[in-house]
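Inspection log for the structure reproduced underneath, given as C-alpha cells.
Note that one protein chain is taken out, while the other chains of the complex remain in position.
Our next item is chain A:
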Amino acid sequence: MKIKAQVAMVMHLDKCIGCHTCSVTCKNTWTNRPGTEYMWFNNVETRPGTGYPKRWEDTERFKGGWTLKNGKLQLKAGGPISKLMNIFYNPDMATMDDYYEPWTYNYQNLIDSPKGEHLPVARPQSVITGEYIDKPEWGSNWDDDLAGGTETVSQDPTVEKLQDHISMEYEKTFMMYLPRICEHCLNPSCVASCPSGALYKRDEDGIVLVDQEACRGWRFCMSGCPYHKVYYNWNTHKAEKCNFCYPRTEAGLPTICSETCVGRIRYIGVVLYDADKVKEAASVEDPQDLYESQLSVFQDPFDPEVIEAAKKAGINDEWIESAQNSPVYKMAMKWKIALPLHPEYRTLPMVWYVPPLSPIMNHITNEDDLSTDGYIPAVDQMRIPVEYLASILAADDTKLIRRVLLKLTAMRVHMRGKTVGGIDAFRQSELLKEANTTPEELEDMARLLGIAKYNERFVIPTGRREMDDDLYYAQGACSLEDLAPPEGMASLIGGNS
C-alpha cells in the first residue's frame, strides 16, 4: 500500500447556471498574457454542443488518453518509440482552427479618431497577427446556450453517437452546462506523453503541473490529454495547464474558480488513494467497470490501517483529518452521487460531477402519479436523456446514471415531504428502496448539496510546509536561501550536517 493524498473537486451540475464567472476569474488570474489568450484553464460548455476545443471528445481523431491493447494499458496515440518517430510532426494535435484565433478590439480608435459624421468603431483585431478580422467566426463559447442551433449541436460527438436517442425536435430540446478544468487524473496521460518528463504529479496533493524549465515544447501532452486541457503557449513555446490554483490551495484557500462560483456548485476536498493500485484500476477490461475500479483505489480515511499507512507515507494529521471531512469523499465515494467525466479514457480523472436533474417530459394527468412512487418512472422521462448523461459520465452505463438520478430525486421527495407532509409514506416507499438509501443519508446529502457553508464545501488543508526539513534555515533567510551558505556545524569531511 502506497498512500498518497489528492486534492479533488466535485461539481454539482444542478446548480450551474452557466454564468462563466469561473472562466473569467480564472482567465484574469492565470491566462491574460500574450500566448495564453486562447487558453481557458476553466471553461463552461453548453451541452449538447461542440465543446472547447471543437469536438474534443472525438478521441478517434485526437487519440488522447489510454487504450487497452492485448490486456495492456497503452497510450492511445502510441508509446514512447512511436512518439519519438512522430516528434517532428504531431499528426493528432489540434491547431488554432480547432480553438479559435484570439482577438481584441482596436479601442484606441475610439479615442484617437477625428471628429466625423459617423461614430468611430473598435474593429476586431487578431492578437496573433495584428491584422483586422472582418468578422470573428468562432470562439470558446460560440455555441453558448444552444445558440448554434442544429448546426453546432449535431457536431457534438456524443450526439452523433446517440442519434437513435436524441432527436432535434424543438419540443424535446434539452440543455445543460458542463464546466471543465484539468482533471488532475490519477493516471494522467499527459504526463506519460511528455518526452521531456516535464509534466509531473505532485506527491503531496496530486496536482498535475508543467515544469516550465524542463518543457521543450514537443506538444504531445496537448493531444495526449483526452480532455484537451493542456495548452501550447505560442509565445513561450511551452505547455501550460490548470494548476488547481496551487498557490491558493497551499494556503488553504479554494481555487479561484470555486471561490467565485455564483451557484456554489464546486466542492474541494482531500481523498487518500493507493498509488500501487492505480495502474491495475485503469486496466480493467470493460470500460463500464472503470467507475467501480476507480472507486476501489480510494482508501477509507477512518480505517486505522489506512491512517497508519498514510502517516508512514508522510501525510500529517491535518491532511488525514481533512480527508475525513472531505466533501469529495462523501459525494463521490460514500454516497456515490458524483461521477468522473469520461471514465472510458482510463485516466482516472479527479474532478467529479453530480449529474443534473431536469424537468419531466410528460404531462402528469393522473393524480396518483403524484404519489411518492410516481417519481420512479419520472427519472426515465427527464428532459436530458439518461443516455446522454451516461455517455459523458458513465461510459454509456445508463443504469449507473439512473441510480444517481433516483437518489437525487429521493432526496428532493424526502425534503419536500418533511416540509409539506407525506414523510411517513416516503419512509415506506419503493422509491427509498430503489434508490438504496436512508432518510438520514438523504438529509446529509441535502445539507451538503443545498446549504453547506464555505467551510463545509471547501475542506483544504494547507501545504505541508512544516514537513520541510530546512525550516530553521529558511527562517530569517528571507529570499537569500540560495545565496547564503547552509547553516549548521561544518563537518570535517565537507558537506553539511
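Keep in mind that, in the parts below, contacts are C-beta pairs under 8 Å (C-beta built on N, C-alpha and C of every residue); 3 or more make two chains touch, one makes a residue touch a chain; residues count from 1.
As a convention for this text, contacts and distances are computed from a predicted model.
Enquirer: Considering the UniProt annotation of the chain absent from this complex, which name among "Amino acid/amide ABC transporter membrane protein 1, HAAT family", "Multiple sugar transport system permease protein", "Respiratory nitrate reductase subunit gamma" or "Cytochrome ubiquinol oxidase subunit I" applies?
Expert: The missing chain's protein name, per its UniProt entry, is "Respiratory nitrate reductase subunit gamma".
Enquirer: One chain is left out of this view; which of A:Glu151, A:Glu213, A:Asp424 or A:Glu440 touches it in the full complex?
Expert: Of all options in A:Glu151, A:Glu213, A:Asp424 or A:Glu440, contact with the hidden chain holds for A:Glu213.
Enquirer: Based on the whole complex, identify which of A:Lys238, A:His414 or A:Arg457 touches the chain you can't see.
Expert: The one listed residue touching the chain not shown is A:Lys238.
Enquirer: Using the touch definition from the top, which of A:His20, A:Lys54 or A:Lys83 touches the missing chain?
Expert: That would be A:Lys83, which touches the missing chain.
Enquirer: Name every residue on chain A in touch with the hidden partner chain.
Expert: 75, 79-81, 83-84, 87-91, 93, 95-96, 128-131, 187-188, 191-192, 194-197, 199-204, 212-213, 215-219, 232, 234-238, 275, 278, 314, 463-465, 467-470
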